[in-house]
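Every protein chain but one is kept in place in this view of the complex.
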Amino acid sequence: MNAPENPWLSYTAVIEEVRSEIESVTTLTLRLQDEGRAAQYRFAPGQFNMLYVPGCGEVAISMSGPVSDDGNRIVHTIRNVGRVTQAISQLGPDDVLGVRGPMGTPWPMEVLEGRDVILVTGGLGMAPLRPVVYELMREPSRFGRRTLLYGARSPDLLLYARELDAWRSSGIEIHLTVDRADPHWHGHVGVVPLLIDRLVDLAPSNTRMFLCGPEIMMHFSAKSALARGMAQEHVWLSMERNMQCAFGMCGHCQWGAHFVCRNGPVLRYDVAEPFLQVRDL
Amino acid sequence: MIKAMSKPKLAVVKFASCDGCQLTLLDAEDELLAIADAVHIAHFAEASSTLEPGPYDVTLVEGSITTQEDLERLLRLRADSRFLVTIGACATAGGVQALRNFADHDEFLKAVYAHPEYIHSLRTSTPISDHVPVDFELRGCPIDKHQLIEVLSSLIAGHRPRTSSECVCQPCKRRGTVCVVVAQGIACLGPVTQAGCGSICPAYDRGCYGCFGPSRQPNAMALSEGILQGASDRQQLANLLSNFNVAAPAFSAESQRLWQLSSRRSSK
Partner (left out) sequence: MSVAAEEVSWMDRNGLQRLIELLADEGHEVIGPRIDQGAIIYDSIRHVDELPRGWTEDSQPGTYRIQPRNDQEHFGFNVGPHSWKKYLFAPLTTVMRSRKTDQGWVMDSPQPELRRFAFLGVRACELAAIAVQDKVFMGAGTMDPEYQLRRSHLFIIAVQCTQAASTCFCTSMGTGPECHAGFDLALTEIEHGFLVVVGSDHGRRVMQSIDTRPASVDEITDGVRRRQRAVNQITRRLETDGIRDRLLSKLNHPQWDDVASRCLSCANCTMVCPTCFCHSVDEVHDLTNEEILRNRRWDSCFNVDFSHVAGGSVRDTTRSRYRQWLTHKLATWIDQFGSSGCVGCGRCITWCPVGIDLTHEVAMLCAEDAS
């Protein structure tokens, strides 16, 4: 009998490009070294890879590029915040990483068909939603009104700022907010959920919302959405937990009944809500 | 992190201690040549009489601070060190010599020295981290060879080092050792002690005596209340807690509580 492939096995990938985004955040473009594997590789928006630095360890990072990418072009936006991401930040072009993936349950793109779409995000939460933005841009006619509500601590911490004009000109309505403005800032100041409260002409029953950002932001954004008349079943969020195996076996990412790595990271709000209320769960 | 382009410069320096932790480096026989190859050993009095001045990329600090002179030497050393690692119970908690923190220092001096007036030591033995920022801490009396190599190789590779935060019980159970508390009624500090030693003692039918110091969130009071029945056991556990890590806050708080309880008992 042939034993199944070991699910812990990483595949080597070369760093093709490193692009500095905002302070301590970079975007890496990787290419799987095995050509056959690279050709087969496909992901869906919201999924993640386990990136491996030999001798240091693995970290779960969402894909932030367009879904048209195969394994010859895997895009990850990474904040240098932990042990492994710090080791990744020291790598450059031609260095090699291990990759396992794609992993996890993606954003349910099919529910957006013909609907008004609101993406709500804060900080680095923009990265896992960027593949969704690219889909919204690719075939605008498939969707109704498309809105992005996006917050950061300060204007210089807005991720992908250079792309925002292109997103706007594709017809996506963008509302930005920051916690602390600078003299050049003309947008909103305040927390992200306020953008939902202020949104004009929100048609609750025809709207589908994706949330991605700090847990507290998602919690209050969902509350704002419900207050605007949206149904729990029309809101999705992406959770962050410690992921090690990324296939629902090691136990680290458990959150209530969910293995966040496998049942998530994207969960429908009504499924997540009972656990969002509980501290330290 | 150090991520040195050339070989990182290593210093091994001691304060009040027995040298046992430094010896762990020399005891790493199989790996010693590789270490010597991967780093430039600039200052290691135990191994070589050539002592190069700083700055150093990595400094391993053994021992506790017990004199004013040592304190001043430590401040200079910190300024000379990019990544400072404390090694062993003396450096991380004050060592067994910190027993004096809980007794009369002058009495000790009189009992030991014929002419205590020549001795200028501090009233307390304190860990390095009480005086200067410490970048990484390796526990143990002595430290564990594998953990030391893990730290050195991480630093050489430019990674932040990491050691397990689990308590002694987990490696103990992984190696198949039967719990000595439950099966034999032996007092054991395993459930409140940081792992790293390989959980050796329980495998030889004796309780853990806590040489790796308190675990991350130790519940020492629950351990003593949960496993002890009589006052004699209280003293036994207080003795265990008053070893190499006597001055580690979680251990000292509980040993003081137990001493008070047992003295109250006996005075009745």
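Letters A and B mark the chains as written, and numbering starts fresh at 1 in each.
The working rule: a contact is a pair of C-beta atoms (placed from the backbone, for glycine too) under 8 Å apart; a residue touches a chain by one contact, two chains touch by 3 or more.
Predicted, not measured: the structure shown is a model, and the values here were computed from it.
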{"item": "Residue touching the undisplayed chain, where the options are B:L74, B:I128 or B:I156", "value": "B:I156"}
{"item": "Residue in contact with the excluded chain [from A:P7, A:P93 or A:G229]", "value": "A:P7"}
{"item": "Chain B residues that touch the omitted chain in the full complex", "value": "31, 34-35, 37-38, 149-150, 152-153, 156-157, 164-167, 169-170, 173-179, 181-185, 188, 190-192, 205, 216-219, 222-223, 225-227"}
{"item": "Contacts of chain A with the absent chain, listed as residue ranges", "value": "1, 3-12, 33, 54-58, 79, 81-82, 96, 98, 240-242, 244-245, 247-252, 254, 256-257, 259, 262, 274, 278-281"}
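By our rule, only the chains that are shown with their structure count from here on.
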{"item": "Centre distance in Å when chain A and chain B are each reduced to the mean of their C-alpha atoms", "value": "43"}
{"item": "For the chain A and chain B complex, residues of the former touching the latter", "value": "53, 55-56, 83, 86-87, 90"}
{"item": "Residues of chain B touching chain A in the complex", "value": "1, 3, 153-154, 157-160, 162"}
